[in-house]
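Dumping the structure here so I can ask a few things about it.
All protein chains of the complex are present and in place, except for one that has been dropped.
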Amino acid sequence: MKMTMKKAPMGWNSYDYYDTTVNEEQVKANADYMAEHLKDCGWEYVVVDIQWYAKDAGSMRDQYQYIPFGDMEMDEHGRYQPAVNRFPSSAGGKGFGPLADYVHSLGLKFGIHIMRGIPRLAAHRQLPLPGTSLTAAQAADPASICGWNTDMYGVQDNEAGRIYYDSLIQMYADWGVDFIKCDDICDSWMYRHEGFSGWHETRMLHQAIEKCGRDIVLSLSPGPAHIDRAWQYEKYANMWRITDDYWDRWDLLLNMFERCELWQNHVADGCYPDCDMLPLGRLGKGFGQERETHFTREEQKTMMTLWCIFGSPLMIGAELTKLDEWTQWLLTRKEILKLTEGGYAGRQVERDSRRAVWSCFNEETGERYLALFNLSDEEQVLSCDCHQVEQFAGRKAPAARELWTGEEVSAEAGLLSASVPAHGAKLFLLENLQKEG
Amino acid sequence: MKMTMKKAPMGWNSYDYYDTTVNEEQVKANADYMAEHLKDCGWEYVVVDIQWYAKDAGSMRDQYQYIPFGDMEMDEHGRYQPAVNRFPSSAGGKGFGPLADYVHSLGLKFGIHIMRGIPRLAAHRQLPLPGTSLTAAQAADPASICGWNTDMYGVQDNEAGRIYYDSLIQMYADWGVDFIKCDDICDSWMYRHEGFSGWHETRMLHQAIEKCGRDIVLSLSPGPAHIDRAWQYEKYANMWRITDDYWDRWDLLLNMFERCELWQNHVADGCYPDCDMLPLGRLGKGFGQERETHFTREEQKTMMTLWCIFGSPLMIGAELTKLDEWTQWLLTRKEILKLTEGGYAGRQVERDSRRAVWSCFNEETGERYLALFNLSDEEQVLSCDCHQVEQFAGRKAPAARELWTGEEVSAEAGLLSASVPAHGAKLFLLENLQKEG
Amino acid sequence: MKMTMKKAPMGWNSYDYYDTTVNEEQVKANADYMAEHLKDCGWEYVVVDIQWYAKDAGSMRDQYQYIPFGDMEMDEHGRYQPAVNRFPSSAGGKGFGPLADYVHSLGLKFGIHIMRGIPRLAAHRQLPLPGTSLTAAQAADPASICGWNTDMYGVQDNEAGRIYYDSLIQMYADWGVDFIKCDDICDSWMYRHEGFSGWHETRMLHQAIEKCGRDIVLSLSPGPAHIDRAWQYEKYANMWRITDDYWDRWDLLLNMFERCELWQNHVADGCYPDCDMLPLGRLGKGFGQERETHFTREEQKTMMTLWCIFGSPLMIGAELTKLDEWTQWLLTRKEILKLTEGGYAGRQVERDSRRAVWSCFNEETGERYLALFNLSDEEQVLSCDCHQVEQFAGRKAPAARELWTGEEVSAEAGLLSASVPAHGAKLFLLENLQKEG
Partner (left out) sequence: MKMTMKKAPMGWNSYDYYDTTVNEEQVKANADYMAEHLKDCGWEYVVVDIQWYAKDAGSMRDQYQYIPFGDMEMDEHGRYQPAVNRFPSSAGGKGFGPLADYVHSLGLKFGIHIMRGIPRLAAHRQLPLPGTSLTAAQAADPASICGWNTDMYGVQDNEAGRIYYDSLIQMYADWGVDFIKCDDICDSWMYRHEGFSGWHETRMLHQAIEKCGRDIVLSLSPGPAHIDRAWQYEKYANMWRITDDYWDRWDLLLNMFERCELWQNHVADGCYPDCDMLPLGRLGKGFGQERETHFTREEQKTMMTLWCIFGSPLMIGAELTKLDEWTQWLLTRKEILKLTEGGYAGRQVERDSRRAVWSCFNEETGERYLALFNLSDEEQVLSCDCHQVEQFAGRKAPAARELWTGEEVSAEAGLLSASVPAHGAKLFLLENLQKEG
């Protein structure tokens, strides 16, 4: 049965800062920081992103993000291994076991990125799969490739494919992996010409996880995930990206309102539509351009407010060891982070080109929230008639507290009103709710 | 706040037998039958379908289903009224009030079909809207028409439009209408060239219903509804057709498995994706071809099983006064109809070209069901390993009872197996469930 | 048989300056100017654009371009007539006869704009068609409307429809109309939900023109025309818009390179893919914003060069009576306008995001042209190796003359090279061509 946790995963991911190049020391440093400064707010996953098996990762960065026909660490069964030059503790076939142990020792969880499929080289070399006479060539689907990374062939829905995926996930479980971000598996629209092998590969991964004896979160990338496949993601996965790669640009943040609108009724225990990582703080070193986030502080609050009231997983993109005070403050607002926990149902009240309003309701606690987003380029007064909000039906709230500032506001006759800066957001907890009539 | 009933609506609709031609006497006869023979199984809505305002409905049936520029009953504000020649009790401006009263007197509920929009003639005649100096011409959107029926223009999202819809729904509420099936509002793909006015018209209808002081079910047609608008249907409506017009053809029934797969996670209290009416028994008189359903008995059981385990509304298409014994038996299986009540979550376990398996689980009662569908053209033995069914996790069932036949079967080691006729279905209630381990 | 003229139509159209509001006096003034200053360069058509039948055209311009349910001049058979308040000579049922006579008297040709279809009011009023007992209601297709103008219903492919269109075109022929720009008939993608009635209406218009006893150019709007219907446009029409409404914006001009690429092999005698009117000089009065064209002079040369080398019809959008010296110079370059005549086949040699190269070859005269377009925002040196140009095969040109400047350049070893300003163009006539080898 699929792992069904009660809150959306929160953690750190190496991609936004390191691209393909992160190494063991850097992962540990970020884990250390998280354990010390962020853990008690719910941050727990430490995720090593793409191409940890590539010895030459980043060495031709002016030409390629992913070097074609590059130099990869691989075991005799065609399973990628951490590049020893980057992850020394993996020497001697230990894989990510030692690093996972380290992360666990801090009270945190360990995650890795994988590409859907089986290495092309494993297939061309006809490498033997474990415990069988079948080979990688028989598991590989030579017509199923990734459009933007040349490492893999897709895996066939056959005996050889099942053996490959089972052995792969078992190896990860043995290492102590708690979280798998599988890439090239979620956006099938890149692969329209045929039955997309990613659909059955998602199921095969899920079934392998069920068998492996360890709780492992399954996260699917890239997006945008397709709403007509929602039932499949919900059946087999824990997170799925509802957007293409997200970065610190206002147009992308603005666009996320459309995506959250679309997916708003799909957040549930163990099921988290994923708005992608938070490009905050220090970013971009591996891309050749270390820099601060381009988001203004107002935009950052808008992003955090939307991700939380929607219920997205939260994965920090910043290099944690360089976290400034502001960003750390932003990432440790417990009253706001709480919304990503089970029981908080966020819904869009209304949206047009200049503003969005979201409400959130916890049936158990009776808590009711309202978020006002200013999508325009000028400061404006936004208001919401609470009688129009389905989730507030039959309740009146004489007052509300804004959770970023702590400011108390009155909500006379159900009308909540506030001046909101350009691209900014306000998030209210409604107080003293009383049944009307 | 949207009406949130606890079970999917069940009832009778005049379309499949009468097309556009049903009259008062016929509606009453069907209501009488329902009250006497079906009510205690949950059947309650009596719905008058399309063009009850057309005096000449059906008179040119060889050329048109809907006569262009036809002769319609309309009040001085441009609101259609029942054609008095067909619904005599509506004379003197009483509308459907007397007929609704009659239906209510039987302990049943009364529903009507409407077309999205405002009559074209009302706009061209510049008829005044009630209690305002605005006219129908100002409410009408002359660029928004129906692709297959010439009665209406769409309604604009403006003051005049709001007044029109509010006054229309208030009139229906005053009549005693309990159910509105609004047509030409759900399948926007017919109208790609512009912002489809049906989206805001859905909201306007919902808001008018909220204000009218009566509980009214809002049902949207035709389909297929668009999965990317699911959040909107869920917010504003109670039912939405997930299919184009459905009739008694195996290819359409087969296709419904695909649609139910797509919408399986969208059934909730007050929210019912709609598989359309049940073309059973005596059909087609108004279409010029009175006849028995073309479905075999096995296909009928397949249809009833799928509609129920999925959680669709159930609307009988048959002429009730001519119901044969078999069909009546089929429509009164309380143990099966029960699945459309709140709390029963149906999910597809698997599907390929030859078979489908669905499970159903009631969290409160702990009841677990399994349906095996034979989609092929030959009898075959179907089986399901209950350990693979997510909804059965951690439970073993030594036995099961088939609900159409009452037959008891054993489920040794979790394997449920049965021979199923071509196009047929078996529906099992799992018994004596025990926690494993 | 379709009219097959030997050169693309050239003329003036009232839309870009007057919108819906042009009147008789204004048309005459523009015709006078054309006869005096432009006629000897090939300019000959004077075209009255949209809604010449609307008495109230332009009177609610802040709300509507086309007033819904507006006040139209119509004869007893449902055929629109010129609004007498705007075209006084049409009084007494003379239609555009007197105005056409005037234009003809200047040695020019007269054209009008029409909307596809039959007036909605004619159908709702059941007006009789000429010489038959059939009515407009029987000719009208109530499901076929225009998405942006509320005047018309589409016309059915039946006897009533044929009578309507035949009588309409005969009336135009009797008036002396030489050119019909039929709108709402070319871009079927606005109407995807059904068999688009515009396809048969195009054929019906063509057949009516064949019968009317007068040579009439048939021009189809709006665009973009669909390349998969090219064979139909070529069979029934003389011009078809390959673009949506074109205005004086660089992005639209840039985009035209893509459209000309697509349609380059479709220019032939009597067949002219149409790049739309030339928004030059004084524009926009009827739109409430009289102004000069936004195009720079370089962009204007680029536009003229592309339209001519591609072979588009040329219709001036400027108010002619206010033509400045520069624009008049631009519009009277006979050596360049010549390229729109029969026999000059323009072809794209290559195109990327920064530049485009076109060649042109006249098989009869042996003339060869080369155009260099700078699509970038900075001046750059563009060059073309004439050996790569299919149309120059086997010929070498030691020299070339630039036709906008008269400047002579050498083309050593077949390489033609020139510095071209941002958004600008150079057009070369290759000289002294010799067979190679």
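First chain written, first letter: the chains are A, B and C, and each begins at residue 1.
We take it that a contact is a pair of C-beta atoms (placed from the backbone, for glycine too) under 8 Å apart; a residue touches a chain by one contact, two chains touch by 3 or more.
Everything numeric here is computed off the predicted structure, so don't read it as measured data.
Just so you know, the chain we are not showing touches A, C across the whole complex.
Check A:132, A:150, A:255 or A:296 against the missing chain and you find that the one touching it is A:150.
In the full complex, chain A contacts the hidden chain through residues 68-69, 120-121, 123-124, 126, 137, 140, 142-143, 145-148, 150, 189-194. Looking at chain C, the residues touching the absent chain are 1-2, 227-228, 230-231, 234-235, 261-262, 264-266, 347-348, 390, 393-394.
Here is the rule we go by: only the chains that are shown with their structure count from here on.
Viewed as a contact network, the protein chains form an open path, each link joining two chains that touch.
As a whole-number value, the distance joining the C-alpha centres of chain A and chain C reads 53 Å. If each chain is reduced to the centroid of its CA atoms, chain A and chain B end up 39 Å from each other.
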